[in-house]
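Not every chain is included here, but those present sit where they belong.
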Amino acid sequence: MAQPQRLAGYTGYQHFAITSPAAFVAHVEINRPDKLNAFFEAMWLELRRVFQQLSSDADVRAVVLSGAGDRAFTAGLDVKAASEGGVLSAEGADGARRAAKLRRYIAEFQDCISAVEKCEKPVICVMHGISIGLAIDVSTCADIRVCSKDAVFAVKEVDIGLAADIGTLARLPKVVGSSSWVKDVCLTARNFDAAEALSVGFVSQVHESKAAALAAAFKTATFIASKSPVAVQGTKELLNHSRDHTVDDSLRYTGVWNAAALQTSDVPAALLSGMQKRKPTFEKL
Amino acid sequence: MAQPQRLAGYTGYQHFAITSPAAFVAHVEINRPDKLNAFFEAMWLELRRVFQQLSSDADVRAVVLSGAGDRAFTAGLDVKAASEGGVLSAEGADGARRAAKLRRYIAEFQDCISAVEKCEKPVICVMHGISIGLAIDVSTCADIRVCSKDAVFAVKEVDIGLAADIGTLARLPKVVGSSSWVKDVCLTARNFDAAEALSVGFVSQVHESKAAALAAAFKTATFIASKSPVAVQGTKELLNHSRDHTVDDSLRYTGVWNAAALQTSDVPAALLSGMQKRKPTFEKL
Amino acid sequence: MAQPQRLAGYTGYQHFAITSPAAFVAHVEINRPDKLNAFFEAMWLELRRVFQQLSSDADVRAVVLSGAGDRAFTAGLDVKAASEGGVLSAEGADGARRAAKLRRYIAEFQDCISAVEKCEKPVICVMHGISIGLAIDVSTCADIRVCSKDAVFAVKEVDIGLAADIGTLARLPKVVGSSSWVKDVCLTARNFDAAEALSVGFVSQVHESKAAALAAAFKTATFIASKSPVAVQGTKELLNHSRDHTVDDSLRYTGVWNAAALQTSDVPAALLSGMQKRKPTFEKL
């Protein structure tokens, strides 16, 4: 793979490297490899800004998220930093006041991670090596998860005395089908590997190496980016809506959504290029 | 298999062939094989009428839905007809008025397809060959999905510039367990085959040929039709309710439902025939 | 395995044997092996009392539930007893009054079985041999399901003329991912074996024998019981909440929950023992 291009307009980020491996595709790398890409507060605040910018950037139609270095997608929360800062310790005059601080802190932290889910563009998460704790929270916000064979996963929070509160327990049961398996890995904090992740549907592809996984993700992202952005982004929005609503509610919302979305030139463009066996070009969105 | 009997009372349908392969079993065939069973507006309006009739027909206790011909369950929307008619083009004085037309059009279209789900009798969908686009919308309304080895599936809508709006995006996430896989196939519009469909749980059986799949479906339908219709139709209703409600809500609804349903002679009939090792007969419902 | 100890404070139960195979672990055995552990009314009333006691017992941090004897986890409802008692027959002056009796009866029965789910401690259900009817209702209330190779499962209710109303139809669609499979087994009442149960995710482990399955369950239970009970019980609660709520609602609830839960000495205890490579001790909860 050639040296990827820096993506225009994404300067001033310190903890994430943002490049463009193909037209309309952004690649976001968690960029703290010497610390196994472990997160501290400034990082998740920056993560939110990155994905908010991607969400409304008309030059981006698909996003790949991965971790820099050979050893880890991310080892999760930097526990040392967290012990010193807010998330694992709150001061306050009494239990209620400590709780208020913690509640605000957690809400802000959750909001940062949820930015990956709220990004209007599809996000493909590529996981390799150590992928524990916050790695699961972040990846369950992505649309598609793939990994390399060496990936080791764990919902690790129980091992440091807490229930995962940044999204894993809210989203994982809706990401994979077997509730028995979800409870097993969440209650025991045990490791599971790529093969197990594939068999339960947590990831949808396993590749030989991080490089192979990244290449596959870029290929899928490029493929998605070649499609009508009206169709793709509508599909993401409607699938996310569906997760949290009844079928009747989703059908009603879908009808209202498509009443505007069908007023697009992408449909005739796609139909025409389909007949002419050539690649359509779509306006920016 | 002998020539199936026409089902009494199902005349006047043009696009669907309705026969009875066994007592209390109806077989509905999409009957436009020369056009790969592609749908145009008159067809989905008729589909609704067919399933509304089946729903309240006391002589039917299970339904098999399949496509005529060797090549396709259905190739989905007849895009040529749709471009000329309403679904992909709406006229109106301005964007809001075009939206109102589209919204009504989509709501009517959704309602026709949902008739398969609302049918009070279990519906087994048998898919073979080309099974794309609307094929997925229709089949996710069925209770059980089986297919032949040659089936090729795709959530195809993104490829014509639109988000699927007739049910796939509302129902597919509740039909299979892996959200990563659902997003993959919905965002890429890529093909997937029978083996993949089985492994993610989209279908629950794969057979060597369409004939074998149909035979298996008839066998299951006949088996279901031999059971108490009070029990079977209650089970379908309660499972559909459960999908869209909390466990507490479902338990409450179930209690109210069975307070009437248990006042049936089917329970003593089933118990007695169980003890006597003979097949029970149940009153019509 | 040595003779297990009776668990202190659990006397006066007739239909369940309650022992302690390891510190902080309780083992509940359905104890009517000569009748295939089939349930009658006094048993489910007792089941509720057992699990209510376990729920608030600070000496218990994980529970294993299994069936005594070689032949069955449980053959479900004792149909003979039920025909004579309330659940399958209600007297009353008219249909409405019979319905009122049945509704109250079902609500009470549901509430007894739901006690397994409401127990604040993780419950691992070990199934072997005949595991049909009520076996499914009970086991879907557990957090983790494992079984031995000889297990035979069936959602059997349709075969006695009724829709399952004690929890299976409300919970099973949320326990496994494939709706096609759920409808198949619920509508046909057919048997399925351990391998099929594993492949759809109904159980998460299959073992060679009941003894091996029990040993594995004890090991997992002991492992869970070694973790912070604040973390483990919070994880169970938050996963159960997530099943029935939107992601946004779950995130909000999680934040409020952890605002108190993080004010625990378990976090520093876990972190310190992690650094010191020794096993932490946690206060009772």
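Some points to look at:
Think of it as A, B and C in the order they're written, each chain with its own count starting at 1.
The rule is simple: contacts are C-beta pairs under 8 Å (C-beta built on N, C-alpha and C of every residue); 3 or more make two chains touch, one makes a residue touch a chain.
What you see is a predicted model, and the numbers here were worked out from it, not measured in a lab.
Counting all copies of the one sequence in the full complex of this file gives 6, of which 3 are shown in place.
Assume only the chains that are shown with their structure count from here on.
Of all residue numbers that take part in the contact between chain A and chain B, under half occur on both sides, making this a different-residue interface.
Taking each chain's centre as the mean of its C-alpha atoms, chain A lies 33 Å from chain B. The set of chain C residues that touch two or more partner chains comprises 174, 176-178, 200-201, 243. Interface residues of chain B, counted against chain C in their complex, comprise 122, 143-145, 174-178, 200-204, 220, 223-224, 227-228, 230-232, 234-239, 242-243, 246-248, 250-252, 254-264, 266-271, 274, 282.
Partner chain A is touched in their complex by these residues of chain B: 79, 83, 88, 90, 95, 98-100, 102-103, 106-107, 110, 114, 157-165, 167, 169-171, 173-174, 176-184, 186-190, 200-201, 243-245.
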